[in-house]
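With one protein chain held back, the other chains of the complex are shown just where they sit.
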Amino acid sequence: MKANKFWAWLVFALGAAYFIVPLLATFEFSLRMRRGTYSFDAYASVFADPAFAASFSYSVVIGLVTIAVGILVVVPAVYFVRLRMPWLRPFMEFITLLPLVIPALVLVYGYIRLYNSSSIIPFTGSALGTDILLTGAYVTLALPYMYRAVDNGMRTIDIATLTEAAQIMGANQAQIVAQIILPNILVAILSGAFLTFAIVIGEFTIASLLNRPAFGPYLVGIGTNRAYEPAALAIISFIITWGAMGMINVLGRFAPHTSARTD
Amino acid sequence: MNQDFLSVENLTKSFGNNTVVKSVSFAFGKGEFISLLGPSGCGKTTILRMIAGFENPTTGTIRIDGEDITHLKPNQRQLGMVFQAYALFPNLNVGDNIGFGLKIAGMAKEERRARVDEMLKLIGLPGFEKRYPYEMSGGQQQRVALARAIAPRPRMLLLDEPLSALDAKIRVSLREEIRAIQLDLGITTVFVTHDQEEALSISDRIVVMNSGHIEQLGAPHEIYNKPATRFVATFVGQLNTIEATILDVAAKTVSIDGQTVQVAQLPADARVGANSLLTLRPEVLSIGARDGNDITLTGTIADVTFLGSVIRLRVALGRNILSLDTFNDQRTAPPSRGEPVTISLASKDLLALQI
Partner (left out) sequence: MNDTTTSPPAPPRRIPWDTLAVAPFVIFAVMFLFLPTLSLVGTAFTDRTGNFTVDNIGGLFSDQIVAAYWISIRISGASAILGALIGLAITLAVIRGRLPAPLRSAVMTFSGVASNFAGVPLAFAFIATLGRLGLVTIILRTLFGLDLYRSGFNLLSFWGLTLTYLYFQIPLMMLTIAPAVDGLKKEWNEAAQMLGASQWQFWRYVGLPILWPSVLGTLSLLFANAFGAIATAWALTGSNLNIVTVLLYNQIRGDALQNPGLGAALALGMIVITSLANVIYLVVANRAERWMK
């Protein structure tokens, strides 16, 4: 038993070192901009760059729209499939797994070929159209995570019973979804939303291939031109990701627990 | 018979400041079926887990057949154990589950197969060796778990509430099966349960435990008929308690709801005018007079519960409610609520408890 614990600590320590050292190294590197002393000059330089603010806010807006569209596409579908069309479930599971199997790079290639300016739906013909296409691509990218979050949320609250209970008390379908189902799966939806945000905010491949001024392509541009700013941006990105994941963790404490626990 | 095949001396277990087993000692003979009975948190499971080797005793020793096993690893103790939730290995079929201990012990394949077949016959599931645990009912799984535990011929069998996850009917039949197999093999068995009926029906001897110590150790009829403490009396079997006021210490008379009754014994510290608590089992009460019953009381029927062959009545004597069972007589209607009723009992069955 003692030996067991020793090995556990050893494995944990090695793992922790692998994950913490790059963060420390990056942070240390980001402070080295001014010669001979540590400073936050690299961060100041990043924040002073108007392109940083522009690309970051562009990605935030696209991220928020992606979340909104993702919720509208996923939540009603999951609810009605669970409630009325359980035979569609395997189909949904399959679809939501596809973005994990088909690389984003391949999908965006398909979009560019399918929705170019000379096609029936010329998304890439205008800036707004391309933004819409980018949002659609991001919703697709986040689909597996959003679906799983919402599906888990609905499983824990037993929507069938809740819906029947509400119907007996005279609620209509809209009331049921708005007043019963949504509040109960809000935490799950928000978890999916923050995960989506973390995925979208620094995404490079799709944004760069669609030529949109997003944060990911901006990062690559900085990476090729500057020395210390990339390290500072890596730390900033890590903090943003940590923030999004931390929110999921905090929200998890407010999640409804299933009443049908067997443990 | 070796009278201390399993012996436990001054066994104590603390988790931090919380002492869950307090200097427990007992010894049992080879082939005995022993139950550790008590409410949850009484320390019975911890004792079993210390015998198994999953918990290290804070102090004390555990011996099997004279060998000190207190500090042996679980896998060196040569014991068999059946868990509450079956704990069959889900990735192995029934045959491989039962043969697991034999394989670990290095038994040859052919020999192993023969032993598995023998075990499957013993538990009444011949031909099940290719099934997987998920394909079987709870009762079947638990029988396989029993077969797995006894296949390597362990020195002792430990049963950790093995019946509590099962349906009521299977619980009773499997309990009888376990006892039959245990008698057949003559294997010393320690059975942990919180169900007093289970313990009474299956055991040679019972250890009644409460908050870490032994309340009473004895054969089922001793535990039931002569409970040593108030805890045992209330925990084992149904017990009626009556509040009585002592009228005369020398004459041993008390007043129950205004009716004067002479009892066989009074508590040692009895004083005139003091309240005393008397207890009696439901089955010593009779409706109406009966030969040998020297105490008669009158009350009213407070409640009638029809249980099939038995009718359980609750009779109010002032503030005291006594419950008693009568057989269902098909020719007469059961008594109804509010009816006056006369009950009788023998004074020797009325126990005065030390409070």
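Here the chain labels run A and B in written order, and each chain numbers its own residues starting at 1.
What we mean here is this: a residue touches a chain if its C-beta (ideal position, glycine included) is under 8 Å from a C-beta of that chain, and two chains touch if they have at least 3 such contacts.
Bear in mind the structure is a predicted one, so any value in this text is a computation, not a measurement.
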Out of B:78, B:293 or B:347, only one touches the absent chain, namely B:78
Of A:98, A:127, A:160 or A:178, which residue touches the hidden chain? A:98
To test your reading of the contact rule: which positions on subunit B touch the chain that is missing from view? 52-54, 73-81, 83, 85, 87-93, 100-101, 103-105, 132-134, 145, 148-149, 152, 158
Can you list where subunit A touches the absent chain? 4-5, 7-12, 15, 18-19, 21-26, 28-30, 72-74, 76-77, 79-81, 83-85, 88, 92, 95, 98-114, 136-137, 139-140, 173, 195, 198-199, 202-205, 209, 216, 219-220, 223-224, 230-231, 233-234, 237-238, 241-242, 244-246, 248-249
